[in-house]
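Sharing a structure, written as structure tokens. Questions coming.
Removed from the display is one protein chain of the complex; every other protein chain stays in position.
Naming follows writing order (A and B), and every chain is counted from residue 1.
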Amino acid sequence: MLSTLDTDLRRTALSADEVLAIRRRRRWSMLAVVAALTVMVVWSIDVTVIEDTDWERMGSVASVLESAGRFMGVDWALFPDLVKPAIETFMIACLGTLLGVIICIPAAWFGAMNITPFKPLTYPLARLMMTLSRSIHEIVWALFFVAVVGLGAMAGIFALAVRSVGFIAKMSAEAIEDINPGPVEAIRAVGGNGFQVLRYAILPQVLPQILGVIVFEWEINIRRSAILGLVGAGGLGLVFFRQMNTFNFPGVTTVIIAILGIILVGEVVSYFARKAVI
Amino acid sequence: MKAANPVEADRAALPRDLHWQRYKYPESLYSYGAWIVVLSFLAFSVEYLSIPLERIPAMFERMAAVIASRYYPPDIEYVMDRDYLDYVVQTIQMAYLGALFGLLLSVPLGWFGSFNMTPSRRFVYPVARLFTMGFRAVHEMIWAILFVSILGFGMLPGVLALTFFCAGFAGKLFAEEIEAINMGPVEAMRAAGANLFQTMVFGVFPQVRVAFTGIGIYTWDVAFRAATVVGFVGAGGMGWYLKRAVLQIETERVAAIILSIVILVLISEVLSAFARDRVMRMK
Partner (left out) sequence: MPILEVRDLCARYTRSGPEILKDISFDVEADDFFAIIGPSGAGKSTLIRCINRLVAARSGSITFDGRSVTSLPARELRSLRRDIGMIFQEFNLIDRMSVMDNVLSGRLGYTGNLRTLFRAFPRTDVQRALEMLHRVGLEEHVDKRADELSGGQRQRVGIARALMQGPKLLLLDEPTSALDPKISREVMGLIKNMAQEFAVPCLCNIHDVNLAMEFCNKMIGLQDGVKMFDGPTAEMDQAKLDEIYAMEVL
């Protein structure tokens, strides 16, 4: 009994040599990939780091450490001046996210394959909107809106809104595409119209997911809104660059601490918001 | 068999006070209260930031006018220039290095920062979490500015900024991925007497390999988007051109540069989506 089993195995299974040969081949192809990556790395390091860096100016390790050391310390005197910009930054993030969510409603509706009103036109349109919004950096958006609506918080809000649409709409559209079709059928069967299907069968199913995405994006928007001041769109970023330009390095550290502070507030709020949603 | 009106007939059997309200005293109060607080905060924000709401409708018109008069037509020749294309290649290299170093850094961060596999929950876990959060919390532009101020202008600060950014970005995703694994193989490895490293290599790594590759490609994609603008603060790459054109108010060049960024990002997104799709299919 045992011996027949043994011969059977021998007929079908690979020999140890064959197994090792396959592994060896696999190892070679892995090695080729690694080699290609290494060449790329070396070339990139050569171009970006070795050739491009002004080593003279940077000086020795000690002087680099020294210039990093300038950031040690906190400029306590700056704190009172940070309260207003910090609140502004936080508000820009909130309003930007809200506006983004509003723009998102048509984008998600058009971009969900199963409910898009006119597939050949609205679906690609929504997808294009999402990709454009996600592929352009918030700094670039802010530049654009500063040029259009002028300096100030308004440009920041628009920039954040437009930048957040892509992600929120994409996730929402995916959530809508994944719904259970049963309730949709049920609402249609009681004689509900399109809006009623949306309100009763689709929205309740996707709402928790979408709210989670919105809270997530809002957290990211707090981070983003802190740098919009770079291009004149208000908030903490402006103070940050002022400190940088006047070489008040402890002040820079102070602003970063303030930014971390609002982000922490955001994390705490989002923790409770998430709990409330689920 | 059929009653004339069964509902009427049965009403006697029903409890007297048929009554229902959507509003329930304490719970509804909390949720409506929360709504009011949020909405009034938003209204207060509009007031505080002195947003001119009445100007918004006119703004769209202005937006179209500005684009048509100043940003159109984009100065395409400017971005087809050899020097500019060199900068594009450098941007790609910068993103590549930043993503690579960031990923190398994020693997240990992800391992140590995953609650189920961390070597020490009491000490290593919070430290790794703190680092991941710190890397993430500070925006890549701020990293870039800090590194520029320490190391001077050039691509090195850009690479370092992207490294920090990617380490935070991928570290968090890696940790989440490791926390979601099936612990069975890990237990089997431990039962076989494997040490911590062996458990990682044989019990955890095979489970997260595909997801890690996907995250890695995605990280590269995100790094490239960031790399296009870190030059804005002097950290190398195309962003420098953008900054110069903006300062000189060469709006048609700005339009061309933005257009080139969008196109490059779209290409990288398509490539990364394709690569991720391939990787997922290998699963």
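Simple rule for what comes next: a contact is a pair of C-beta atoms (placed from the backbone, for glycine too) under 8 Å apart; a residue touches a chain by one contact, two chains touch by 3 or more.
For clarity, every value in this text was computed on a predicted model and none was experimentally measured.
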{"item": "Which of A:Ala16, A:Val33 or A:Val190 contacts the chain that the document leaves out", "value": "A:Val190"}
{"item": "Contact with the hidden chain (one of A:Gly59, A:Pro117, A:Gly150 or A:Pro204)", "value": "A:Pro204"}
{"item": "Contact set of chain B toward the excluded chain (per top definition)", "value": "1-3, 6-7, 10-11, 14-15, 18-20, 22, 24"}
{"item": "For chain A, residues in touch with the removed chain", "value": "182-183, 185-193, 195-196, 199-201, 204-205, 207-208"}
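Simple rule for what comes next: only the chains that are shown with their structure count from here on.
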{"item": "Distance from the mean Cα position of chain B to that of chain A, given in whole angstrom", "value": "2"}
{"item": "Residue ranges of chain B in contact with chain A within the complex", "value": "34, 41-42, 45-46, 48-52, 59, 62-63, 66-67, 70, 90, 93-94, 96-97, 100, 136-139, 141-142, 145-146, 149-156, 158-159, 225-226, 228-229, 232-233, 236, 242, 246, 251, 254, 258, 261-262, 265-266, 269"}
{"item": "In the complex with chain B, residue positions of chain A that touch it", "value": "37, 40-41, 43-45, 47-49, 52-54, 57-58, 64, 67-68, 71, 87-88, 91-92, 94-95, 98, 131-132, 135-137, 139-140, 143-144, 147-149, 152-154, 157, 223-224, 226-227, 230, 234, 240, 244, 249, 252, 256, 259-260, 263, 276"}
